[in-house]
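A protein chain is absent from this complex, but the other protein chains hold their places.
Each chain carries a letter (A and B) given by its place in the written order, and its residues are counted from 1.
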Amino acid sequence: MSTHPITQKRAPGPGRARVFLRRLREGDQVAHLVTFIFASAILLLSVLLFYELYRNSHLSRERYGWQFFYMSTWDPVFENFGALPFVYGTLVTSALALLLAVPGGVGAAIFLAELAPRRVSDVMTFLIELLAAVPSVVYGLLGIFILVPLLRTQVQPLLKEHLGFLPFFQGPIYGVGLLAAGALLAIMVVPFIISISREVLLAVPQRQREAALALGATRWEMTMKVVLPYAKKGIFGSIFLALARALGETMAVTMVIGNTPQINASLFAPGYSVAAVIANEFTEATSDLYISALIELGLVLFLLTILVNAVARLLILATGQGEARA
Amino acid sequence: MNVTEAREFPLLKMQIQVREEKPAAAGEATLVTERLVVRYGQRVAVQDVSLQFYRKLITAIIGPSGCGKSTLLRTLNRMNDTVANTSTGGLVQLDGEDIYAPGYDVIRLRRRVGMVFQQPNPFPKSIYDNVAFGLRINGLARSRAELQERVEKALRAAALWDEVKDRLDRNALQLSGGEQQRLCIARALAVQPEVLLMDEPASALDPVSTAKIEELMFELKKHYTIVIVTHNMQQAARVSDYTAFLLNGVLVEFDATSQLFTTPSDSRTEAYITGRFG
Partner (left out) sequence: MRDSWRKFVNVTMLSVTGLCTLLAASILFFILGYLAWKGGSLISWDFLTKLPKPVGETGGGMANAILGSAKLLLLASLVGVPIGFLGGLYLAEFGGKTFSFMVRYATDLLNGVPSIVMGVFAYTLIVLPMKHFSTFAGGIALGVMMIPIAVRSSEEFLRTVPKSLRDASLALGASKWKTIAFVVIPAALPGIMTGIMLDLARVAGETAPLLFTAFGNQFWSPGWMQPTASLPQMIFRYAISAYDDWHQQAWAAGLVLLMLVLATNIVARWVLRKRMRLMRA
């Protein structure tokens, strides 16, 4: 018998076998096709999302152009729509949320990853992850009836008394406002920061820790000087993810922020966020331009969260690569 | 029937109880490879191997680890097709048909040529469902009764029936390692293949289970052609009729087991079986 590569053609087998074979192969093809169609549906949906937001905001985009972002009046009556108060409110509340949540959150993550015994860490992490599952309205409920009165009667007067020279803590005290929203957001994003930072910290290779301890470092020093720097990018990633969450948060914010489109340096002042104004005014929007402006706000929010999420993912990925190079 | 004979294997420096009274005569070759070449990307794993596997006899493939024996085995039922970046050249024939010919029914091939893997891999299903799987998938039983019959037959052939007949509904993963492997054999036998490929079937098992499986192979030989890859030379000597010795992907020697282990023709074979390497 002569040698020949497998590509040599041979006479096909009996007819019945061929049909049977084709039918079997078709099963595979069908499965491939069906799943492909559904996977494409996902792609289609995301494209459609962009398209719908873009298309339905064109009235507002054409009317205002880039002005939209630095005009600070939001006047439905005279049809003057500027996004600045909402962008301001969103950014301030999110920044405040991070300011309050990050130190405690990273601290807790450090405790859970480095200092606590495994069992304790597992149980506490479980509880904290459950917090992330609490619906936004429930947080809002607690915000309105617990947080706001607390701020109004205890916290804000205290801040005003001792730190009133700062522009942040001046002006009338309502309870609702930027401070309330920021504080509530902080509570809502803390579980994310803790959960992701903890995982990032746990992923730091044991060799690094051992090297530090072998040189006589205390556990805290090992954590601060070796583990944390190693995990730095991942922790920043978790912060950005928390930021993305805070930016898009609607219900809890709208229940405590005061829903007033104004820009005020004081944290005591009521404000408004992009998500909150869409939620509140969408069904009341009387004109096409009004709705278009709200939809444009939605588009902006969407793009912003995409950007922040992308940065977050890059950072979290980068921690992994750090190890390969090191 | 079960006459054992203590035969001297001076090169292996031991006596081995061998089952056969006489050396088995080679009948027709049911499975043939000719100048088989297998590549993983750039690396050549099997080089120019021409072998004949005789009907209803046991052929062992031995060699040091990494010599390509598993790869060779996997070409015989085209399981290498599932590994990315492999290319196969040369000829592999089952009953005269080129199994790598375009249009050749791979599914049917795998029914005719069954495989038992090194690590027992029963499905996380009941014992019954494991054995019935091949039958159901290929539509081989026309009724519930027939299915049950064939499952029982397969389990008996694998010498497992008595141990599991009262717990066919239990999850297969609850069985011991040796039992799981025999279950995998039963599962492969259920579809009534002509050839059974065994890739180091006992290497993950304890000596008692290993002995049971070797016992089993003598029974199976009556009905099936068996090709077994093993790194255990004593096992090859005990069990097989013909042995092929592979080194670095190249077929060094292929002969009747009794010949190869007593008077090997190639010095490399002698070096391997006397333990000088591998």
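Methods note: contacts are C-beta pairs under 8 Å (C-beta built on N, C-alpha and C of every residue); 3 or more make two chains touch, one makes a residue touch a chain.
Please read these numbers as outputs of a predicted model, since none were measured by experiment.
Student: Out of A:I146, A:L163, A:L215 or A:A265, which touches the unshown chain?
Tutor: A:I146
Student: Among A:M255, A:A269, A:A293 or A:I316, single out the residue that touches the unshown chain.
Tutor: A:M255
Student: Considering the whole complex, not just the chains shown, which residues of chain B touch the missing one?
Tutor: Touch with the absent chain occurs at residues 77, 79, 82, 107-111, 114-115, 117, 119, 121-125, 133-134, 136-138, 184, 187-188, 191.
Student: Suppose we count only contacts with the excluded chain; which residues of chain A make the list?
Tutor: Per the touch rule, chain A residues meeting the hidden chain are 24-25, 27-28, 30-32, 34-36, 38-43, 45-49, 52-53, 55-56, 104-105, 107-108, 110-112, 115-116, 124, 126-131, 133-138, 140-142, 144-146, 187, 190-191, 194, 218-221, 244, 247-251, 255, 275, 278-279, 282-283, 294-295, 298, 301-302, 305-306, 309, 313.
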